[in-house]
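Note that one protein chain of the assembly has been removed; the remaining protein chains are unaltered in position.
== chain A ==
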Amino acid sequence: MAASLQSVNPTLSRNLSSPNNSSSFVPFRSPFLRFNSTSVAPDFKPLVSFRNASSSFVTRSAAEPQERKTFHGLCYVVGDNIDTDQIIPAEFLTLVPSNPDEYEKLGSHALVGLPAAYKERFVQPGEMKTKYSIIIGGENFGCGSSREHAPVCLGAAGAKAVVAQSYARIFFRNSVATGEIYPLDSEVRVCDECKTGDVATIELREGDSILINHTTGKEYKLKAIGDAGPVIDAGGIFAYARKAGMIPSAAP
């Protein structure tokens, strides 16, 4: 899967020029500045935190594509085949993610389905947020259900990115579509070399994104995001579609 995302896709590059060659289309400025609007549910999280930004909300339409994206924080390490039932047990699916209160509640239950062998919990009992911003996974992260609650609860809890060896398809797609969490592919089994609590930084750059584990001092190359890149950069499937002219720029 990871490799197929890397494969050159002439169709995509014909239809949408890369953000760096923005001369072929005008940078999209939506009159619908939802992210600053107080009347709208504050559940639409920005995908990245900019290094110098003190406020956590930045309009996606104003983001410059060439800017470096960085995530920094503590790692939470899990193994292979972490399925959606472990990420968010089915009993919590009655919570509707587009409802702000329930969105927060979902976050408090993130990864609560992990077996007892995981002594360190992702969200401490009684807390609503996690102290871990980077999740490190093995193979087939997010397998199982198509429930969007899975990437949503991770984002709602405060995680920013997942670095996994590989992803299940629907989870990856939902992460991209919602913008809740940034899914990244590692080239090696990073989950074997990192421990929960390690301090790490992820730097996304053109061509060579890296994960730096400050606790061990090791660096890992991350694979380019591939076909999902334009969708993530645009800010999710709706923003991407608006840019591509598939849907109108403002609500009718």
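We take it that a contact is a pair of C-beta atoms (placed from the backbone, for glycine too) under 8 Å apart; a residue touches a chain by one contact, two chains touch by 3 or more; residues count from 1.
FYI, contacts and distances are computed from a predicted model.
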item: Listed names "Actin-related protein 6", "Peptidase S26 domain-containing protein", "DNA replication complex GINS protein SLD5" or "3-isopropylmalate dehydratase large subunit, chloroplastic", matching UniProt entry of the absent chain; value: "3-isopropylmalate dehydratase large subunit, chloroplastic"
item: Positions on chain A contacted by the hidden chain, ascending; value: 1-4, 6-7, 9, 11-12, 15, 34, 40-41, 80-81, 83, 85-86, 89-91, 93-99, 113, 115-116, 138-140, 143-149, 151, 165-166, 168-170, 173-174, 177-178, 189, 227, 231, 236-238, 240-241, 246-247, 251-252
